[in-house]
Structures are given as structure tokens and as C-alpha cells.
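There's a structure below that I have some questions on.
A single protein chain has been omitted; all remaining protein chains appear in their positions.
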Amino acid sequence: MDYQSTYFHEVQYYETDAMRIVHHSNYIRWFEEARTAFLKQEGLDYDKLENRGIMFPVLSVDCQYKMAVSFGQTVKIISKIDYFSGIRFGLSYEVYSQDGSVLHATGKTTHCFLNTDLKPINVKKYALDVYEHFLELTGSAE
Amino acid sequence: MDYQSTYFHEVQYYETDAMRIVHHSNYIRWFEEARTAFLKQEGLDYDKLENRGIMFPVLSVDCQYKMAVSFGQTVKIISKIDYFSGIRFGLSYEVYSQDGSVLHATGKTTHCFLNTDLKPINVKKYALDVYEHFLELTGSAE
Amino acid sequence: MDYQSTYFHEVQYYETDAMRIVHHSNYIRWFEEARTAFLKQEGLDYDKLENRGIMFPVLSVDCQYKMAVSFGQTVKIISKIDYFSGIRFGLSYEVYSQDGSVLHATGKTTHCFLNTDLKPINVKKYALDVYEHFLELTGSAE
Partner (left out) sequence: MDYQSTYFHEVQYYETDAMRIVHHSNYIRWFEEARTAFLKQEGLDYDKLENRGIMFPVLSVDCQYKMAVSFGQTVKIISKIDYFSGIRFGLSYEVYSQDGSVLHATGKTTHCFLNTDLKPINVKKYALDVYEHFLELTGSAE
């Protein structure tokens, strides 16, 4: 019953830019890192699902940058599954300093489920166990 | 009086991912490419402004992915300055197939102005010519 | 009979790092850009070859960095096919300033041919036209 997940990312030099801070595009990649770690921890590994023919590409992202992150820092990312409909799901993210005292950014992503032909699938019909897993994560199962 | 700008980007192999489509984080980078090209074409080159001590980091991004882009494609990005307040500005982007027939994604970014100490500046006071330039681009000048 | 190819790349802000120069890993990506543009110009498009089941991953890269490249610059990359054996091929690259006056870096890549099962193929047997194309590019055909 982990409705949220904590992930740590150590900032890499190659993630910085000429403003001497992390380039904003990398937060989108960090969301992916946090999301895959979250799902993996719940037994919903990206690669295992892909091997079963289930992909969940990104339909939308947004990110609000509040305080720049620099090389030398480790960030702590809290991810949460906001909703899951069987067709789509959404997560939200909070990027903190390692000790949690500074909120660096917040963001959201939404996803659908596709088969390997990139056609949308209803995951309840396609893979009931995956469906039930996701339901649990959103706390919607009774 | 160019209120919008057209930019072409040829998809690179290193931008693809294991779904055999462009990884979603790259659209955020394409927005930056289109934005810098737009501003450069208007004489507002990032590097020249940085040399004058004016930086404009990203405050927020969002992107709606509508149709995947593959290697071998060139995308056409239309950028527009949505607003400019002297303190902040926002752009919107549309990512099309090269011939304009398919809309692949839409997005927005917002920005503020900072000096080299990363303190917010009022660009009207700091650099009047830059202020007037931006005003023109938003069509707000009379 | 183009034994070498010239490619221009405009430096992107997201390619810079906290030293305020282009991060060294991007040169490896530029080599790929220059290589795909070279091959495309010769009718050997990556994506068309992939659709015919021919892939040519990188076996090795090296890069010698001589002079840093900054945002605001456009680099000119000269690529040349060094050798082609039917099993493997190698290219070399020179990265210049736009006007050709400064040599920023040199590098090499080597490649083999694989089918879609990632098994090595002899391209002469697999696709004679591709074989002959490559031969021409290396000036080895008589």
C-alpha cells in the first residue's frame, strides 16, 4: 500500500548548462527515473511490461521550476499516482533538496496504455493483474 | 513584425528511445531550439543577452504529445510569444510534420529575466532596447 | 564520388555544461549527426536501411578535444569514410569553427553491420547495392 514513492537522484555534471545549474529538460528525465523506480518497486517493471506487450508512453508533462538545482546536489523526488482509469493514469512529482527542506520543482505526467503496435489498450481486459496492481497504487481498490 | 517564427529540426537517432520514437524529453529541448532561433532572428541572441548580463531561465514547461515522431522525420515548429510583462514572458509552440499536415505536439514555456547573480530584473529599467524589442514581438507596442 | 561530406551544427544551449562550454559527450552525438547526414546524402539513409533489416551500430569511438566550443557557435564537421571491408567500416571526423579557421576536435568511429536479430551480416551477400554504394564512398571501387 505504497501510494507514494521516494527516489534520490545525484546530479550529474552532464546535466548542468552554461547557467551553471541543471538544464530544465533533465527534470522531465528525472520524473521518468522516479516513475520507473516507483513502478519497479511495486513489481510493475517497465521492461517486464514491455515484454508482455504493454507500453505506457507519455501523453503530457508539465513542470514548474521553483529553485535551481546545482551540480554537487542530490535531489529527493516524491512521486504519487494521481489517478488510474484503466485507460489512462497520471502521476505528480515533487523535487526536493536531499534533506527535504527546499522544494525545487513540481510536475505532472499523464500516460495511456498501448500494445506493441502502438494501439491503445484497455488494461483491464488485456492484463487483469496489471490493472489490479495499478488500482491498489491509487488506493481505489476496495 | 514577426509575431511568430518557423523552425525546422531534423530528428536525430540519439533522440529516439526503445519504443522506436523520439523520447518525450527531447520536445522540451526542441522548444528551446525554436525559442533561441526565434529570438536570434529578432536580434535577441541568448549569448549576446547573457554577455550583457541578462538571462531568462525557464519557469515552467508543458507539452501535450499527440502523435509520435520517428527517426527520419523533420519537424516544423511554430513558436509564438504569448505575452510579455517586462518581468516575465511566455511562448507557445506547435510541433508539426515537415509539410504541416500532422500536429505532433503543442507546448508552452514561461520565463523571467535574471541578472548574472540570478536575481530577477525588470528588463525595462535594465535594458530598454531589449524591453522594446520584446514588446514589438508581442505586438503590444503602439 | 563524394569521399567526404561537410555538415554544419548550430550549438544548442542544452549542449553546454557548467564550464560554459559544450559538454564533451555531445561531440559523439555530432559525429552521429554528421555520419547520418553523409550517408543520407549518398542515398544510404539509416532509417531506410533499418527498414531493410540492416543496422550498423558503433563498435568504437574516440575523440580528441583541442579547443572548447561555446554556445552561439556553429561548427563545421568534415566526415570521411576511412575504410570499408563489407563487414566493418570506419569514419573520421574533424570539427571546425564555422569558417574553418579553428580545429576544435578530431575523432573516429568504427561500425559493423547487423541484422534485426543483432547478428553480424556480410553486407555483400545481404544487400549488394548497399555494398557497392559503400565501396564507392571509400573510393575503392574500380
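By letter and in written order, the chains are A, B and C; residue numbering begins at 1 in each of them.
Note that contacts are C-beta pairs under 8 Å (C-beta built on N, C-alpha and C of every residue); 3 or more make two chains touch, one makes a residue touch a chain.
Please read these numbers as outputs of a predicted model, since none were measured by experiment.
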Please identify which residue in B:Thr16, B:Gln73 or B:Thr138 touches the non-displayed chain. B:Thr16
Residue list for subunit C contacting the dropped chain reads 18-19, 21, 24-26, 28-29, 32, 50, 55, 57-65, 68, 118
Where the missing chain touches subunit A, by residue: 12-14, 29, 32-33, 36, 45-48, 70-72
What subunit B residues would touch the chain not displayed? 13-14, 16-18, 20-21, 23, 25, 70-71
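Please note the rule applied: only the chains that are shown with their structure count from here on.
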Rounded to a whole Å, what is the gap between the Cα centroids of subunit A and subunit B? 25
Averaged over CA atoms, how far is the centre of subunit A from the centre of subunit C? Could you give it in whole Å? 34
Taking the mean of the C-alpha atoms as each chain's centre, how many Å separate subunit B from subunit C? 29
Could you pull out the residues of subunit B that touch at least 2 other chains? 29, 32
